[in-house]
Every structure is written in structure tokens, then in C-alpha cells.
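One structure coming up, written as C-alpha cells, with questions to follow.
In this view, the complex is presented without one of its protein chains, the others remaining in place.
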Amino acid sequence: MSTAVLRMARAGRYVVLGNPLTFGAFLMLAGLVTLALFGHWIAPYDPLATAVGPRLAPPSTTHWFGTDHLGRDILSRVIVATRLDLLIAISAVTLSFAAGSAAGASAGFYGGWTERIVTRIVDTIMAFPLFVLAMGIMAAVGTSVMNIVLTVALINFPSYARIARAEVNVRRNAGYVEAARLAGNTPRRILAVHIYPNCLPTLIVQASMNMGWAILSAAGLSFIGLGVRPPTAEWGIMVSDGSAFMMSGEWWVSTFPGIALMLAVLSFNLMGDGLRDLIDPRRRS
Amino acid sequence: MPASPLLEVSDLSKRFPVRGSRSLVHAVDRVGFSLQAGESVGLVGESGCGKSTLVRLVTRLLDHTGGEIRFEGQEIGAIPSAHFAHRPERAKIQMVFQDPTDSLNPRFTAFDTVADPIRHLAGVSERRLLQDRVAEVADLVRLPGELLGRYPHQLSGGQQQRVGIARAIAVSPQLLILDEPTSALDVSVQAVILHLLAELRRRLGMSYLFVSHDLNVVRLITERVMVMYAGRIVEVGPTAEVFSRPNHPYTRALLSAIPTFDPNSRRERIRLPGEPQSPIDPSPTVCRFFGRCPEGFDRCAREMPALRHLGGDRHVACHLLDRDHDGEGPSE
Partner (left out) sequence: MRGAGPLLSVEDLSLEFRARDGTVRVLDGVGFTVGWGKTVGLVGESGSGKTITALAIMGVLPPTARVTAGRAVFKGTDLLAADERTLRRYRGSEISMTFQQARAALNPIRPVGRQIEDVIGHHTDLQPAAARSRTLDLLAGVQIPDPGRVYGAFPFELSGGMCQRVMIAMAVACSPSLLIADEPATGLDVCTQAAVLELIGDLARQNNMATLLISHDLGLLGERADRVVVMHAGHVVETAPTAALLAAPRHPYTAKLIASSPRPSVGLADLVTIPGTIPDFRAQLPPCRFSFRCDRAAPECDQPPLPRVVVGPDHVVACRRPL
């Protein structure tokens, strides 16, 4: 156990020293997670309270990110929104990762009708522009956090299913799979114990890249009014709220939540590359 | 004369459908042979001749499309390969693979790899017993115990192949199939592995079916050899005899191509003209070697030669013998 920890630590050190960009991404994510967990205590003002300052005040020492049209503190709202945005993205990605990789792996391994059903489902989803599909579903089922999670999970399902299917497919006839059959493993065990773990690095990298996209999708839905409802603090709605004031020069209302959104997406994407190095055992020595 | 052979294969065929058509690839075509307990038999042929398919039929990784496989007198060929994992014969037929980098799970340590068959086929689940048995097997293949915790990429080619051999012999099989076990290794490592295989057979009394395209290697480790060409066995006999007096023109061509390490012996290599016949729906009445055979004649295009007994322990499938011996030679 301790050797495993040691090995992880050593690999971690490699990532830090060999790739400062990944390290930066890790730091940024750590910051985001801290904000998500403790944002309510960190935020200087109540994010929902109106008129904590003047309306549409530009950034100042009392309101670092300025205030919005209802006199709410934008910094506090940006901080508190982290929890909701990350929560939606993580739950959605976890769901689509689990369902998509299980379905895709079974399709790639068993072939036959399993494969036909899974590929049909994937093709059907992929036949729509994914964001438009998400809009349609949200409009139909109504806006709630749960529905956002399920919708975002659904539109991400195909990417996991396709990757898992391809990854399992190339390994299905590997020598070690034949050897596992000779060793008396049942097909299900071969898939779960021998093949699937070898596909994980690719899937996890995909998940990390996907996380940014999931945040964007959720924020995008809220932006067009099909996601989280105001007055909840959420980056997408805040950008949407502020967009009306861009023209009149009150740039800070949209810009700061937008930057938060961008940084979150960027750090998840950068982390994807770093994770690939960490997880792939062939890269450790 | 032993009562019944350990392995008896008769009329075994495997035909693969060609995608998008009703044609069939005749990978293994009505092959028959037997293997006695404790015997080491070589299977020689070029890549694509069906030797890999044949051993995967025998190890029951693949289902055949015709024929019989008898192991210790029991017909096992008809059991679907998907169910074979639960049969007692599973532990008795094991295999060592060609490329250790492909045949070892990159996420399994050497210990996990060797323990895998012991867990499932010998039903050992208690950690202590498992550790003891793995250590015992590692000792047999001379794999130092401290390497058991390593992943394949942390082992050298020779060590990887030792892990592969340990996995195969962990459940004490009676028949060990060696699918080109040294062709991915360096010469110096190959020698070590060959010595190890010979020693293991002596100590454990296993039978070997040794698949290789390298005749120099086959000669070292087998008593009998079967030569396969385009899905069919064309010659069988004691290794030394086949090497000194090959009967089939394909065997002769193979032997003439062996490197000798002797710059003075510029032997006349037998050239095989033309292209091999397509394995897709081949004619059942034409010898598969016809067209490439330097000695083929009109009868070879009319009639597929059957594998015939020549006396002693030698068999050959070729019309040339009739022509050369003019009727006096081969007995049916």
C-alpha cells in the first residue's frame, strides 16, 4: 500500500517538475474545489442579497468585481456559483462515464446484438446537434438541477460509449485476453478485470476534457434560460444577465463570471493531458 | 504401444466466413494427428498456413467447423469454447504465447498473472496458499521472487517470457502448447528459454506441441515434426528423419532455406516460383502446393494428395512418391 502511495507521489513529482502547465492546472482545480466546498464562508457578501452596494458599480476595493443591476456583489456570486457549476458538471460526467463506458465496453466485447443496440442509440443521439438536443429536452422536461445533470449526461453519453467500444475492441483479441481465457476466466470477468482497466487511461483523459465541456453545456443552458433559474448564482446566468449591459459599458457584470467559466474549462482540459501521464503505467519507471 | 494417445485430432477443419460474401477461408482443412503423453511434437509452417488457428482449436479458444478433438479419449471439440473455462480439461491444456509483451496484461504484476489460473482453475483463493504456489512455480521457471511484484514493462524480454511460461504451467497441464515461444526474443535469450523448456518437460513430464517457423529451433526440442502448408499437414515424421530425408517438396524447400552459419556451404536453395494459392474457397481437387511446387505435375492439378503412411513413423501427402517409386514404395 505504502509503495503504491510512494509510486503515485513519484509520478506526481514528475508531473510537477516535467510539466508546469499541468501543475498550474492542478493548482487551479484545487482552488476551484476549495471555492466549491467553502465558498459560502469565503464570499464577502451574501450572493443573493440585493443592494449590498450601489447598482452597476464598477470594480472597487469594496466590491472587487463590481456589482450588478440589482446591486449584488459579483465576486460573492462568482465564488458561490462554483459549487453548483462543478456539481452539475461532475455529476453529469460521472453518470455519462459510467453508463457510456459500460455500454460501449459491452458492445465492443460481446459484439452481436449488444453492439447493434448500443451503436443505434449512439447514432441516434449523435444525429442531433447536441446542444440543440439538450435545449429540446430541457424545454420538454422542465428546468431543475436534476434535469440539467441528466440532460448533460445524455448528450455526453456517445463520446464515452464510442471510446470504450473502440478501446475494448482493439484489446479483445490481445494475447493476454486469450491467456485469461486459458486461465479459466469467465467472459464477464475478462471484460471487467482484464480489458476494462486497460481502457481506463483513455476514458479518464476523455472525462477530464469532457468536464470542461459539461460545465459549458450547463452554463450554456442557463444562459439561454433553459437551465438554472435566477436568482441562483450560476456562471451562465450571470454572463447572460450581464450581456445586456455590455453595450452600455458595464463590462464587469459578464466578464468576471465569464473568466471563471473559462478558467474552469481550461484547467480541466490541461489536467486531462497531465492525467494521461499519471495513469498510464507504461510511463512510470 | 500406449493404449490411447493424449491428444487425437481427426478431420479437423476451421473455415472462416469472408466478410461481405459467402466465400470461406479454409484456415485448417481436415487435419488429423495424434500426440502421445510425454511426447514433444513440432508444428512447422509459414505464417498464414493455419498453425495458429490449429493450436487455437486444440486449446479450445476457437470453435471448429468440423472434425474431432479427443483429449485423453474424451471428445472435447464439440464443447463450445465459451463454456470450456468450466471444464476440468481446461487446466490440462495450456499455452505459452509468442509475444510476451502482448500476452501479459500490462496492469497485472507478475504475481497476479501467474496467480490468475491458480485462482480460477485450481480453486485456490487463500492468500497464503496462492503465494506458496506462485513462488513454487516462479522457482521452476527461475524467475527471481523479487520480480513477482513487477509489471511487464519493468521486466526484460526473457523475464517476461518466464512469467508467460509460469502462468501456463501453474496448474500442471499435461499438454503445453508453445506458440513460437522464442521468436520475439534475442538469440541469447532464446537459448536460455529453450533450455528451460527442455528442463521443464523433463521435470514435469508434460507433452509439448511446439509451433515454430524456425526449423533450427524445432529440431532442438521435438521428437516428431509436422509440416503444415496452406491449412493441411503435408508431412509428419521423426524430427531427425524429416530433417535428413525430407519427402515433401515443401519440406525440402524449407530445409534448403535454413541458415547454416557456414559461409562455405552455399547450398542450392530451392526456389519456390509463383504465388501461393488463395485460401478462399480453394479447389478440393488440387494440391494446395501446386503452382509453387518446383516438381508439380499434371496429377497434382487433378487430385488432392492425402496424407499417407510410408512405413516407420513417416507420413507424407504428395503424388511424387507414386511417380518416383513407380508403385513399389508407399504402403497404405
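All chains are identified by letter, namely A and B, in their written order; residue positions are counted from 1 within each chain.
Operating definition for what follows: contacts are C-beta pairs under 8 Å (C-beta built on N, C-alpha and C of every residue); 3 or more make two chains touch, one makes a residue touch a chain.
The structure presented is a predicted model; accordingly, all values stated were derived computationally and were not measured.
**Q** Of the residues listed, B:56, B:167 or B:219, which one is in contact with the missing chain?
**A** B:219
**Q** Of B:126, B:146 or B:275, which sits in contact with the chain we cannot see?
**A** The single option touching the absent chain is B:275.
**Q** From the listed residues B:46, B:75, B:132 or B:313, report the one that touches the chain absent from this view.
**A** Of all options in B:46, B:75, B:132 or B:313, contact with the hidden chain holds for B:46.
**Q** What does the interface between chain B and the hidden chain look like in terms of residue numbers?
**A** Counting only chain B, the missing chain is touched by 46-48, 156-158, 186-192, 194-195, 198, 213-217, 219-221, 243, 253-254, 256-266, 269, 271-272, 274-275.
Throughout what follows, only the chains that are shown with their structure count from here on.
**Q** Using the average of all C-alpha atoms in each chain as its centre, how far is it in Å between chain A and chain B?
**A** Taking the mean C-alpha position of each chain, the two centres sit 51 Å apart.
**Q** Considering only the defined contacts, which chain B positions touch chain A in the complex?
**A** Counting only chain B, the residues touching chain A are 56, 59, 61, 81-82, 85-86, 90-91, 93-95, 97-99, 102-108, 116-117, 120-121, 151, 153-154, 164, 167-168.
**Q** Which of the residues in chain A end up touching chain B in this complex?
**A** Against chain B, the touching part of chain A is residues 174-176, 178-187, 194, 197-198, 281-282, 285.
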